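Note that this complex is displayed minus one protein chain, with the remaining chains in position.
Per-chain numbering from 1; labels A and B assigned in written order.
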Amino acid sequence: MAHATATVDMMHPPAPAERGLDVYNNKLGMWVFLASEVMFFTALIGSYIILRFGAPGPWAPPAKVLNVPVTAFNTFLLICSSVTMVKAYAAVADGETHFLRFRPFSGGLKFWMLATIIGGAMFVGVQAYEYTHLVHHGFLPSGAREGSEVAELVASGVVPAATIGLYGSTFYTMTGFHGFHVTCGVISMTYLYVTKALRGKYSRHDYRGVEVIGLYWHFVDLVWIILFTIVYLI
Amino acid sequence: MTTVAATSHVAHAHHDDRSFLRKYIFSTDHKIIGIQFLFVSLFFLLVGGLLAMQMRWQLGFPGKPMPGGGILPDTMAPGGVLLPEYYIQLVTMHGTFMVFFAIMPLLVGVYANFLIPLKIGAHDMAFPRINMASFWSALLAGLIMLAGFFVPDGAPRAGWTSYAPLSARPDLSGASYGQMLWCVSLVFLGLSSILGSLNYITTIINNRAPGMTWFRMPLSVWSLFITAILGLLALPVLSGAVIMLLFDQTIGTHFFDPVAGGQALLWQHLFWFFGHPEVYILILPAMGMVSDIISNGSRKPIFGYHSMVFAIVAIAFLGWIVWGHHMFMSGMNPTLGSSFMVSTLIIAVPSAIKTFNWMGTMWRGNLRFHVPMLNAVAFVAMFVIGGLSGIYMAATPVDMFIHDTYFIVAHLHYVLFGGSLFALFGAITYWYPKMFGKLMSEPWGKVHFWLTFVFYNLVFFPMHTLGMAGHMRRIYDPTQYDFLKPYQPLNEFISISAFALFAVQAIFALNFILSLKWGKKAPQNPWEDNGLEWSLPAPAPHGNWETVPTVYRGPYEFSSPQVPEDYLPQYRKLPTDREPARTPVAGH
Partner (left out) sequence: METAHRKHPNYVLIWVYLAILTAIEIGVAFMSHLPKQIIIPALVFFAVWKALLVALYFMHLKFEPRKLLILAIIPLPLAAIFVLAAMSEHVW
């Protein structure tokens, strides 16, 4: 009998236990979503690269049309909000869900999350300021507005006339959709802050919401790192 | 012995005190969402069919007043005679509805939702509320698209592919609002697909029942998993592209307008980079479900299970690097054209592996030709014809001759109608008992199958001839060319067959609707199948199982010598089976 069982055992090895990714659903779902976001930005950024390579003339120098110092500040702002986000995650993972504690001085989840929300909101604000400024100077998604400052630059040949239309199209679409993503992030983070963080729903045992929104937030930061380089610097 | 193991997992239909609205309308239950998708996409299938009938009238009898065409306004068909402007709207909307709102949601929306949790042994999707959002977003997208017919200038007119600059400039296409609605609608559709896909992927990775290893998953789940990956990565590209197109139409950007430095070809690249994976989204789930049905109907394990899985993966990967074969005639870089030709021809290999595996499964099987099996076998046959004509087109020189002719129309209908839709008729009949607790009528199902099969071939096979003769794809009146005049009787024949094909679908519709009430009450496992879903009562209760079943083997153990019956369900524990090692479920 024992012999028979042994034979059967060889025919039926214990079912392997591999199942799942050892990552909880919300986090896995967010990563899967981010994979699709990569493809969305591929469509936008890829089109920009393709249009720029096939452009019927030289591309306008960014510094002549855009306000690079303001955006450089904005980039710094977004990097700061990214580090505050990750500090919020580290704080809640260590069980520090307070706002601020003095002696020794330490920020908790509520502080760092609020700082992130403020940083994100400021980024959107600065971008809105930048857009109004650019439109005021005559830089539109369709190109240069007639009789504006940018139109004069085009007329004087500082900014190539053949590509200013493409420049406007790609600039506003890429940065606009990035701004839209930041706005979505700020709104959802505010929602989590008010309904969860402030009510003490997060602890070192369950901080999934903080981690997941953090992933989204860092991804948006990462996209901006790429966009800033290829739109404002190159 | 059989029943003991089977019933031990049956959930006792626990008392369900949700209100009607929560239960059937704003439901987060994956089965209800699947059924909602089923009704909505069958409606859009009907809409797409009605549009096709009008096109066939114009092609078969150009310039004659259409019977019943008097109800259409003068901007569409004055006196019942279709206007060219209206005809091109029909072409555009037929393609759009069939691809985006009928076949895609029927395959993915319905069956990914309905089958994945049932077949892998999960209580529900990983994110039920996101799932609900996915359905409502798809419905919204469909309604926005339908609204195109009721706005000034009518529906979009640039074809379902919306080639720029025609689609990008209202002054060229003559449709302003309709074309914008097309873009807006597809943004919502993209959102719906992304939300759906991330749900399916997460659920399959994380929420499988104990013992349900990757290579014990049914091929339907495998194909839906790979399809979800395709949808997840392809649809955002479409969203990005249609947003740029929308901006071109509305705020004056120049992405696709060559006059201001944009590239018309960029649209084609973007569209087909999405579009070719989309083609596989429209066929892979059908292949998976057909594999399940054929194995069941042959009472044999599927032939070459692992090779089937790897073929799905290979097709999905190759699907990303072949999009240029839609663009051989676009003036694209010829070097690029040759590489796309080679990669396209390679796709024939995994497709042939699948076809031979289906035949190998049926070979010497104890065949049971129930209605799902008939449809599944028809799928294989029609897919072979459509696949072979696909290989013709993959060769650049041949494609130059038949590009944008009725040969293409024949090819795509052989894979989309002959392939996906036959598989769907089979799948709907097969899982109908688990959805509604009733069986569809077997004799009427057979009548419907044979009539559809005959008329379908009478409609689409002659289109190959038309295409070889140079009949253009979106032409309004073929008789305006002398070289097409001799083919007019053939066109007439196709049209009459098409009307017959449409008419016999009434049998299916009636069978579907009447069986809801008067159908035979379904037993728990009407097809004597092995999948986990058959361990549940019909219809399956909310939450599926109280405790998820344990899986002891693969899904295709038919005619196993270990048991007297010719099927051995995945959830049935034999004395020789060991309990799988229980891992902590990461999912919850």
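Simple rule for what comes next: contacts are C-beta pairs under 8 Å (C-beta built on N, C-alpha and C of every residue); 3 or more make two chains touch, one makes a residue touch a chain.
Model, not experiment: these values are computed from the prediction.
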Of A:50, A:70, A:122 or A:198, the one touching the omitted chain in the full complex: A:50
Identified contact with the non-displayed chain, of B:83, B:133, B:251 or B:332: B:332
From A:101, A:133 or A:204, residue that would touch the chain that is not displayed: A:204
Footprint left on chain B by the chain that the document does not show: 229, 233, 237, 265-266, 269, 273, 320-321, 324, 332-333, 335-336
Interface with the undisplayed chain - residues on chain A: 21-24, 28, 31-32, 34-36, 38-39, 42, 46, 49-50, 53-54, 63, 68, 72, 75-76, 79-80, 82-83, 85-87, 90, 93-94, 204-208, 214-215, 218-219, 221-222, 225-226, 228-230, 233-234
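Criterion: only the chains that are shown with their structure count from here on.
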Intercentroid distance (Cα basis), chain B paired with chain A, Å: 34
In the complex, chain A residues that touch chain B: 8-9, 11-12, 14-25, 28-29, 32-33, 35-37, 39-44, 47, 50-51, 54-57, 140-143, 162-163, 165-166, 168-170, 172-173, 177
Touching residues (chain side chain B, partner chain A) in the complex: 126-127, 130, 194, 197-199, 201-202, 205-208, 210-214, 232-237, 239-241, 243-244, 247-248, 251-255, 260-263, 266, 269-270, 551-552, 576-583, 585-588
